[in-house]
Structure formats: C-alpha cells, structure tokens
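With one protein chain held back, the other chains of the complex are shown just where they sit.
For clarity, chains are labelled A and B in written order, and residue numbers in each chain start from 1.
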Amino acid sequence: MGIIDKVRKVSETVWEIPVTYKEGMRAPARIIATEKLVREITAVMDFQSAASRQWMWA
Amino acid sequence: MDVGVGGVISPGGIGFDINCGMRLVITNLTSDDVRPYLKEIVDLLFQRVPAGVGSHGFLKISRQEFREVVEQGARWCVEHDYGWEEDLELTEESGCISGADAAKISERAIDRGYNQIGTLGGGNHYLEVQVARPEDVRDKELAAKFGITIPNQIVVMFHCGSRGFGHQVATDYLQIFLKVMESKYGIKVLDRELACAPFESPEGRDYFAAMKCGLNMSFANRQVILHRIREVFSEVFGRSAEDLGMRMIYDVAHNTAKLEKHTVDGKEKRLLVHRKGATRAFGPGQEEVAAPYRDIGQPVIIGGSMETGSYLLVGTSSGDQTFFSTAHGSGRTMSRTKARKLWHGKQLQRDLEARGIYIRSTSWAGLAEEAGAAYKDIDEVIEATELAGISKPVVRFTPIGNVKG
Partner (left out) sequence: MPYKFLDEIGIADIAFEATGRDLPELFTAVADATLNVMIENLDAIEAHETRRIELKNDAIDMLLFDFLQELIYFKDAERLLLRVREVQIDEKDGNYFLDATTKGEPLDATRHEQRADVKAVTLHDFYVKKIDDAWKASVLLDI
C-alpha cells in the first residue's frame, strides 16, 4: 500500500495527508496538484522513509 | 506559525539556500534578432556569470563592505552602479529587507560569501535566454502590462541564491537551535533537520535578523548578475541596455520566512510564513505587492527544466487558501544519482543543440542530472496552480540558450 491510498481528495486539485499518516505530524499536509501529479509525488514519497518531508512539500 | 502564541522559526523550514530566487528581465529584441548571436551571447554569459563548485565573482570587496551588502541588499549594488534605480522597486522587498543585522552573522559565513557576489552556483541554478512565442501568451492584456508585446520577444530568466553565505547562516543556526530547542524550550521534533526555536526568543530573533542578511545577499547577487547580463547584451548588439529595453519584470524569493497578516478562522493573525521551495503570490490590491503591479497582483516566476519551458504568472485573491503561496519550479521526479545513469551530459548538449537550445555548463554530470525527463511536467504543474486558483499564468517562455551551474 502506498501513500496515495491514505491521501484524501478534498477537491480536483487539493489532496490531504492526514495526521495519522506518520508519528509526529501535528497538522494535516495538503498537496496542490492534479491527480496525475499527486500520483507522481506520492510515488516518490513512497521511496523516502522520513515523515518530515511531507509538511515541507505541502 | 502564530508568533503570538509561541510559534516557532525553523531554518529547515526555510532551506539552506536562503532566498534562492528568480529574476526576469525583458528586451525589445526578437528571436530573429538574437538567433545569429546566440552562441556568442551564451558563451559570454558563461564567462561573465561564473557558475559551478565554490565559484567566486568579479566583485572584489572587503569583509566590511560585504557586511554592508548583507544589510543593504540590492540597494548597495545600485548605489555602486550595478543596476538601475527602477530595478529596486521591481524586486521583492525593494531588494533590501529591513531588520537585517550583520552582527548576527558568523565570520565563517562572511568568509564563505564575500567572494561570491555575482555567481550562479551549481545544482538547479541557471541563467536562460527565452522566447515568448505568440501562441504562448496566455493573457495578452496582463502580458502587455509586463512589457511583453512583441511576437517572439526575448527575455532572460535566472535562478540562484545566497551562495555559501546563506548556506552557512542556516547551518550555524541549525546547530544553535539544536542545542536549545529541547533543553531550554521543551520542543521535541522527530527529525533534527526541523530544529526550531520560538520566534519570540533570543535565538529565534537572532536567526530572523541573520536570515534577512541571507535574503539581502541573494538580492545583491541577482542584482550584480543582472548588471553583467545587461553588459553582455550591450556588447554583443553595440547598443546600450536602456536602448535594448532591458527592464526588469520582477525578482521573487523562494526559501524565506516572512511575518505576514493572514485571516485564520475569521480572525486576523500575525503569522511567520515559512516558504521552502515556494513562491509568495499575493493577489491584486495587497499592500506588499510592488507599486507598479499592485492592481494586477504580484508577479510569480516559475522555472521548468532546461528543456521545456518556464512561466510568468500573477498571484490571485483566492490564494488565501495557501497563505498566498504557490509553486517555485516544476520539481524533480527522479534523483540526481539515477538521472546521471540514464543520460550523458555531452550527448544531451548535442541533442538540445539540434533542437535549437544552446547550453553551456561547468559540469557534464550536472547537465545530465538536470535532464528534462527528471522533472515533472511544467505545464501540468502550472495547470494545477491555475485550477486551484493560487496563481494565474500570463506567458509561457521557451528556452533557446542556457548557462547551467
């Protein structure tokens, strides 16, 4: 299961990673992207282990 | 971060390359005018704007003068004849953010930076000669306000930051914050890269004043580079830069933290907005937008890969959903290490030349790492920001010449 399965679609261009995704997250992270891009972005994130990047990317 | 209730400042949330940013300048030349001289122009730019590992610039100043530069930013450069007065009002923060304090800077940061004004650096930093093709002008009226009125008009765009100076400032304070974060302020983070301190603390305020020196160094760096670009075009065409219409459109900062007022849950709050790899994108009417653009929104310059294209956009009123922030580039989808296994720099340079893009680089490996296919599709990224309503495209530019760091 990849990150994409945990992402909540807020609108056509807003995608949200919930705080339950990783320990240490204090707020949900939002990604502004088309569906094609959010799939690319989360595929890259799947390779990366740490939680910190998510809020930086949002 | 709400600074009124213990909100923090974090070097890792700003990035090591403080005020890595973009500057865009127009000309009154067309691609037909420039094509015959393209190689000459790019070769000269490659000589005059040093790129690569630890590169030093032509500006020879003392450490003391450098302290003035980091407090005065692009204003110092214009006062020393490296630019035009009007460049300043077309730069974010008028090229000189207030509150920069060189007393908060280490000697090591000065050592790393005082030789580097007017240099591009490496990685994803570049300087490009681009064309605004008529079919790529998305909003004619707005484009005209920026001076883009001629079919196939030539513009120059470049991306670079505060060089070793900013990197050292961020590193210095990352270490300071690590020492006090938990013991003094009881803040725990899972990743040390996100070390932080309360904004309203001695360490937090010191970093804010030091980071602003990084911002100013970067504005000064891009100001001197613009001066060199004007010199090169002027030499090649035997006309003055004024005569060539080489006016700046704008200079935007990435990798900053700024104190701004935003409305959260119906209440106005004073927030420290960290923008790492993001561009501020204020909408029309906001007082922070440079006066010439206040009625149309803040210009946003987003770079794509060296093979594809870049955009000029404006901020929108609906940008409040992202605290008036938008993308800063197309963003990589593939690691540098992987990209260099797939492409070879020399071959890439030949392929691009065949497609009408002339490139000079200090590094063949670095060139391969910047291959277009290692990046996300810039048009898709722009479409996302437009559909989400956080910025509005004005013109797409196509590269024809590139100096790569």
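We adopt the following convention: a residue touches a chain if its C-beta (ideal position, glycine included) is under 8 Å from a C-beta of that chain, and two chains touch if they have at least 3 such contacts.
Note that this is a predicted model, so its numbers are computed, not measured.
Checked against the full complex, the one of B:T27, B:T91 or B:Q116 touching the unshown chain is B:Q116.
In the complete complex, the hidden chain is touched by one of B:V53, B:A144, B:V264 or B:A291, namely B:V53. The chain that is not drawn here is touched, among residues B:T149, B:T171 or B:S234, by B:T171.
Screening B:Q72, B:T91 or B:N124 for touch with the missing chain picks out B:N124.
The omitted chain makes contact with subunit B at the following residues, 12, 15-17, 52-56, 108, 111-113, 115-116, 121-124, 163-164, 167-168, 170-171, 174, 178, 191-193, 195, 331-338, 341, 362-366, 369, 405. For subunit A, the list of residues touching the undisplayed chain reads 44, 47-50, 52.
The rule is short, and it goes like this: only the chains that are shown with their structure count from here on.
Residues 12-13, 189-191, 193-194, 276-277, 321-322, 327, 331, 333, 376, 380-381, 383-385, 387-388, 390 of subunit B are the ones touching subunit A in the complex.
Residues 11-14, 23-24, 30, 32-34, 36-37, 40-41, 44, 50-52, 56-57 of subunit A touch subunit B in their complex.
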